[in-house]
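Apart from one protein chain that is not included, each protein chain of the complex appears where it belongs.
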Amino acid sequence: MIKAGIIGSTGYAGGELVRILSAHRDVEIKWFGSRSYIDQKYASVYQNMFQIVDAVCMDDNMEELANQVDVIFTATPQGLCASLVNEDILNKVKIVDLSADFRLKDVSVYEQWYKLEHKSPQYIKEAVYGLCEINREDVKKARLVANPGCYTTCSILTAYPLVKEGLIDPDTIIIDAKSGTSGAGRGAKVPNLYCEVNENIKAYGVATHRHTPEIEEQLGYAAGHPILINFTPHLVPMNRGILVTEYATLKKKADGTLPTYEEIKVAYDKYYANEKFVRVLDKDICPETKWVEGSNYVDVNFKIDERTGRIIMMGALDNLVKGAAGQAVQNMNLLFGLPETEGLELVPMIP
Amino acid sequence: MIKAGIIGSTGYAGGELVRILSAHRDVEIKWFGSRSYIDQKYASVYQNMFQIVDAVCMDDNMEELANQVDVIFTATPQGLCASLVNEDILNKVKIVDLSADFRLKDVSVYEQWYKLEHKSPQYIKEAVYGLCEINREDVKKARLVANPGCYTTCSILTAYPLVKEGLIDPDTIIIDAKSGTSGAGRGAKVPNLYCEVNENIKAYGVATHRHTPEIEEQLGYAAGHPILINFTPHLVPMNRGILVTEYATLKKKADGTLPTYEEIKVAYDKYYANEKFVRVLDKDICPETKWVEGSNYVDVNFKIDERTGRIIMMGALDNLVKGAAGQAVQNMNLLFGLPETEGLELVPMIP
Amino acid sequence: MIKAGIIGSTGYAGGELVRILSAHRDVEIKWFGSRSYIDQKYASVYQNMFQIVDAVCMDDNMEELANQVDVIFTATPQGLCASLVNEDILNKVKIVDLSADFRLKDVSVYEQWYKLEHKSPQYIKEAVYGLCEINREDVKKARLVANPGCYTTCSILTAYPLVKEGLIDPDTIIIDAKSGTSGAGRGAKVPNLYCEVNENIKAYGVATHRHTPEIEEQLGYAAGHPILINFTPHLVPMNRGILVTEYATLKKKADGTLPTYEEIKVAYDKYYANEKFVRVLDKDICPETKWVEGSNYVDVNFKIDERTGRIIMMGALDNLVKGAAGQAVQNMNLLFGLPETEGLELVPMIP
Partner (left out) sequence: MIKAGIIGSTGYAGGELVRILSAHRDVEIKWFGSRSYIDQKYASVYQNMFQIVDAVCMDDNMEELANQVDVIFTATPQGLCASLVNEDILNKVKIVDLSADFRLKDVSVYEQWYKLEHKSPQYIKEAVYGLCEINREDVKKARLVANPGCYTTCSILTAYPLVKEGLIDPDTIIIDAKSGTSGAGRGAKVPNLYCEVNENIKAYGVATHRHTPEIEEQLGYAAGHPILINFTPHLVPMNRGILVTEYATLKKKADGTLPTYEEIKVAYDKYYANEKFVRVLDKDICPETKWVEGSNYVDVNFKIDERTGRIIMMGALDNLVKGAAGQAVQNMNLLFGLPETEGLELVPMIP
């Protein structure tokens, strides 16, 4: 039985970790960390857990936690994990960090986009970027996993095969992303009130959103060189789900024609045919966030526009599952040698 | 491995049966019945099931189905199950009927409220009303289970202990119920369109809703005599969930005072303390549908109003789970001697 | 041109006052009070008002305001209006108070239900309860109008004719009310976040909600004696709208029979046939909040249940219009001798 601790267990991603881990047969949650609710019953904060979780909320003492558990999940604001981690802790436990602290390899990029000083840059190099489908083998050997962002997971997996195979010009990539409101977190802020979000859609963080450099870095590895993209997130009146619509110019073949549907499909299948959690949909079926709700799936598909020579790629996932807690558990499974799908065979819920 | 067939597998309750059964370790779905989509891939109707369910939709040939499976679920409009069932079929398979055909013991009441001629009244007496918490022992021995309605399950379980213990006057019961829109089914009707339901609330079926006699019959058994109640359903702009708010006049004790909170609590605990799926919430916590979403729980609680001498009872469930498919699987578990909770330990999903 | 000042103009009721008054041809808003946003452009808080309102937000200096305007609307938390008003101010301007400060005639009832000391009880007697359809003549002569609550307006108008005419037993009234989320205000609180409200319904303030004594007082006047009722509010995932479902036992006629549909209808028509803003719907049509959205209408109707001898009354309004700002403007029209409907002929918006 793996003993797990969660720092930040009363945020939405933390709550989702509790939901998934409490049904995982190899895991026992020993520590429900939540600075805001210390000493209160966890089930009084998340009443869905009444008679399921009996524990009270604890603080975020990572030193003490490292003595009690085998794996620590940090579902906390940027900066916290980096400020707490040290060699002693890393020698005792595995850490899956759901924040951005160890996602970007260049600390100056982190500090520029996040406006924060990084407190433990010495672990950045060691940390493994936990996009399981791409970095599976490295994750297995890691001490510290940087769990990817929700927009990022969706954006990268949707375009990865075409970038990797050189089928599109990566510098033409434009990502228009739409997210449910749980992505904004559980903080009490006016813009996240029901009446402000409901019956409304807006873009935000235009040309400045922090997930941009993360996408650029990872797709840059696939391209073999640094790339620049446009990424625009939007807030959608729904609880869960991310949909990305990605545009890129197809590279013409030697004979001057565009790649065919079948040629593109082969590229997707090369990378995803054996991936349980990435579903390449049938021709002309557009992904919908509802089809993956509550599950660890990413649904992807694409459409070629012969008129403009562009391809439109689409991807959908549940931002709290494959975009956060589900992927964190997938990483945990890899870290502890469990079947990668253990506890994650969640059937999407409709309606 | 229990082989199951579902007639009506592409309605919302049918789809939920598929979701639950496809994760149930003792069951294999052999027949995805759906007259509307015969020969189409099930996953093309419910794309969430892509790469999970590979079958195509079948017709509703119950004779043939009875040869192939151990249990048939009918998630179909009123009248269909009664028109198909016969002795030969009942000798071969167990039937869990999610329609109202066998819920009411008095066929004239059925025909009056449903405006339908009952095609097999000879099985009404035999059929067991599958409200597991109350009729558990009878269900175990049944051939034909009448799975209760969604409003009904919630309404009955919320008031049952107080009626049974004689703490309230059952003829003063007023049930004001609120339901998510999946309860209206998947038929293409203008009143169920997004723009008609969204940003709106209304009552419907006032003083005429068909679940009324079902509630009256079952609570009448608890009271020991026939009762009449008011039941008013409302349509709420959300996918899932039923909340009932029930009002009744408390019977005064011999000394002329009202029962106390503790005395009422004892009554609830007497019936539900050992029930996995009925959660009596802590004092002053009002049930919310979100806390049971996706799960088989019913959350109940109550508040005494000393000023008026009434008690306000509240109950919440997911209409597609405990109000339909979940309870149907709970009944199946009882029918086949499985642990009652098998496949039903679904953790409610928030947000 | 009437000069108006609004204290609390950036709350939802205040914002609605701005929307309505900015299209009112006899009114000019001179003061956009908002302690939270002093010196910020009003249109930067409510961007819908960009290029419509050019003013900046002001404080809540009622003394100064009284020198500049003809009418003050206070759309503020309980206690503020009572703490600011004085004889000097009342001699200069009319006040329409949207808070509860002057609604209850018995100051001890106010202090008990609101847990506040009343700072100017000397004006309670003078204040007119501004339910225009009932107290029209008194409003015309008032200096201080207590604008009714949203739940209250809907609850009272729905039952008023039957109580007044003695057709129902007022002590059997049970009001089950459902409100959109704008009724909870614009404060940044976790329970009002999008993800907490969306896909959820709950009761709250059960047996303790502050609008209860207000309804009891006003319906008690109609009954001719004090009454006690049950009132249960619910939070619904929609922006606007209140629906009340009210239950009461019909008084039997001398011959022992229940009143007929026509007899009840006559009573409603007696009070509302000439009321522009109260629409008694056609037989068997249930009110829906969507049908009054954005307008000053209250839609009411009823259904007799012969089986139980009860009547189910239903009423719907827009909580921000007839339940707050619209009614405040209706009161203002009365105070200044304008046509009562001026600026209020708002056509409900569908969808």
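Every chain is named by a letter (A, B and C) in the order it is written, and numbering of its residues begins at 1.
Here, a residue touches a chain if its C-beta (ideal position, glycine included) is under 8 Å from a C-beta of that chain, and two chains touch if they have at least 3 such contacts.
All of these numbers come straight from a predicted model, not from anything done at the bench.
*Asks:* One chain is left out of this view; which of B:Lys92, B:Arg186, B:Lys251 or B:Lys276 touches it in the full complex?
*Replies:* Per the contact definition at the top, the residue touching the missing chain is B:Arg186.
*Asks:* In the complete assembly, which of A:Gln47, A:Thr76, A:Ser99 or A:Thr289 touches the absent chain?
*Replies:* A:Thr289
*Asks:* Please pick, from A:Pro121, A:Gly185, A:Gly220 or A:Pro237, the residue that touches the omitted chain in the full complex.
*Replies:* Of the listed residues, the one touching the omitted chain is A:Pro237.
*Asks:* With the missing chain put back, which residues of chain B would touch it? List them for me.
*Replies:* The missing chain touches chain B at positions 12, 181-182, 186, 188-190, 192-199, 237-239.
*Asks:* Could you pull out which residues of chain C are in touch with the chain that's been left out?
*Replies:* The missing chain touches chain C at positions 12, 15, 19, 22-23, 44, 46-52, 182, 199, 239-240, 279, 281-282, 285, 288, 290-295, 299, 345, 347-351.
*Asks:* Extract the touching residues of chain A with respect to the undisplayed chain.
*Replies:* Touching the chain left out of view, chain A contributes residues 171, 174, 176, 178, 180, 195-196, 198-204, 206-207, 228-230, 232, 234, 236-241, 243, 245, 247, 286-290, 293, 303-305, 307-308, 310, 312, 314, 316, 351.
In this text, only the chains that are shown with their structure count from here on.
*Asks:* Which chain is in the middle, if each chain's centre is the mean of its C-alpha atoms?
*Replies:* Per-chain C-alpha centroids compared to the overall one single out B.
*Asks:* Distance-wise, how many Å sit between the C-alpha centres of chain A and chain C, to the nearest whole number?
*Replies:* Between these chains, centre-to-centre, one finds 46 Å.
*Asks:* So which stretches of chain C touch two or more other chains?
*Replies:* As it turns out, chain C has residues touching two or more other chains at 195-196, 198-199, 237-239.
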